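Showing just some of the chains, left in place.
A and B label the chains in the order they appear, each numbered from 1.
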C-alpha cells in the first residue's frame, strides 16, 4: 500500500483527490493536512464524505510514501522551503510553482502523454494546469510531428470550479448562471507552460497561440477549440494523432464531434478533428478537476509507483 | 413627472428598481445614492446600463417627491434617524424595518392586493418581503374569508438572487448549480409578517404556518406550494380567490398548473389551486426581485401618486 499525505486538504482539488484516493485499491490515506480545519471531520468541508471517519490533521512528513501539495499557486515553493521533505518521500505538486523549466528543479512536468517514462522514474512531479492539459493534448501530436502551424486560434471554455473555492463576484450564481464572459484574452497564466511544452517538441517552431478563455455557465469541465490553417489531409492529421495517443489509456480520439459531459467526472480527454478547405478544428474536452488536476495527479502517482496507469481511475461519468 | 431618489443604489433590488424606473413614463430619476460607488457611472455596477449616462451620487433630500430605501435590513431605520426626510417626500422602504406593526409607525404594509386604498393615501410604505409576498398572495383569500385552516404546510423554493449580492459559499456557482438545500426550516424571518398579515384578517384564526424554504438552482423567482386539508369544494375555494383578486391587475388565477418562468422578469403573481380528496394545494409564483421587491415598490409608487397601478410595469417576461 502507498501511504499518502495531502497538504492543503480543504480545497477543491484536494477534495477531488480524496474522493478518488478513498477508493484506490493501493492507497492508504495517512493524513489530510489543513491548517484552517485541523481536527474537524473531513465531511464538514467535503460534505459528500460525511460517511467517513476521516479528520483533518497536522502535517507529518514521516511515514508516508508520497505527498500531494494542494495549496494555492506560489504556496508550494514556500511550503517546501519551510518543510524539508525527506528524500524518501515522493512529491506531486498541483500548483504552477514547478511547471516551467526555469523553476522546475528536478520536478518533471506531469503530462503522461508527453513524459510517461520520465514520470515513471521521477521523485518530484509538477502536475500541469487544467487549461494547459486540454490545450496541450489538443496540439501535442502536431508539435511532435512538426505540423504545428505558425498561428493557432484557441478558444477555451471553463466551468466555475476552475475559479477555485473562494466566493467572488465572478462565481456568484446570480451572475454566472446563463452567462458567458471572456477573461484574460491572450494573457492567460497557462500560456507559458503551453508554449514551453509545445515548442519543446520542435525548436524551429515558434507558434503563436492566440488563446481566448471564456467563463462558461457550468460547474465542471473544459472544452478547447483550436483552429488553424493547414495543407495536410484530414486522414494524415488523424493518423498523427492516433499514433501519438496509442497506448495512452485516457486520451481517446473520437470519430464523432465530442461534447463536454462525455468526460465530466472522469479522467478522460476526448479529442476530435474536423477539416474544411484549409481550416482545421481540433476539439478537446476534459474534466478540469480530474484530468486537469487531481485525476492526473493520481495517474502520475500510479506511474511513479509502477502501478497500472488507470488504477483507481475507472470513474463513472456523471454524464447527465 | 415624479422626481425619484434612490438610497443604496448599488444593490440588487436597487438595480432592478433602476431598470424599471428608467423606462417609467412618469418618472424622473434625480439621483442614485451610493456611498461606496459615489461618482462612478451606474453601468460600472449595473452593467447592462452602460448605455446610460447615469452616475452614482450623494444623497439629496430636497427636490424629490419620493425616496426609495434599498439598504440592508436594519439600515433603513438607522438611515431615517440620521437623515430626517422632509414631510413633503414620500418614502418606500424595501427593507423589513417597518413591516411589523410593532415597528411600523405610520408605514403602511405595501401589499396592494391587501391594502390598496391605504397605500393610495400613504406617505410611507413598507414593501413586503419576497417570500412573504408569495405566501400571502397564496393564502390571503382564505384568510379574508375565514377559510384558513389551523395548519398549513408551505414549501417555498427561491433563487440565488434572493440571497443578495454578497458572494458566499451558498451562492457560489460551483455549489449552487444543480443543487438544492433546505435552510431556516420553520424559522424564516418572513414568518412574522406573514402571520401578522394573515391573522390580521380574522382574529379567531391562529394558523400554524409550517414553512420550509428551499434554495433552488435558479437565479430568479419564487415558487410556493401550500398544502392543507379542507372540506370545501374546489369550486368554492376558487370563487373565493377569484373574488379576492378581481380588479388586481398583477395577481392572476390560472386554470392550469403554473410554472416559475411564466412570471420571471415580470411583476405578476400567478396562482393555481388543485384539490384531491381532502388535500388542497395552492401554488403561487413570483419574481422575487420584481413582485417580491422592486416591481411591487413601483406598483406602490404608482398607487401613492394616483397613477395607473400598472404604469411602467408592462415588463416583457424573459420566459426562456
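Here, a residue touches a chain if its C-beta (ideal position, glycine included) is under 8 Å from a C-beta of that chain, and two chains touch if they have at least 3 such contacts.
All values reported here derive from a predicted model rather than from experimental measurement.
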Given 2 chains in view, how many copies does the entire assembly contain? 4
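Note that only the chains that are shown with their structure count from here on.
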Just how far, in Å, is the C-alpha centre of chain B from the one of chain A? 45
Per the contact definition, I'd like the list of chain B residues that touch chain A in the complex. 12, 159-161, 163, 165, 167-169, 171-174, 176-178, 217-219
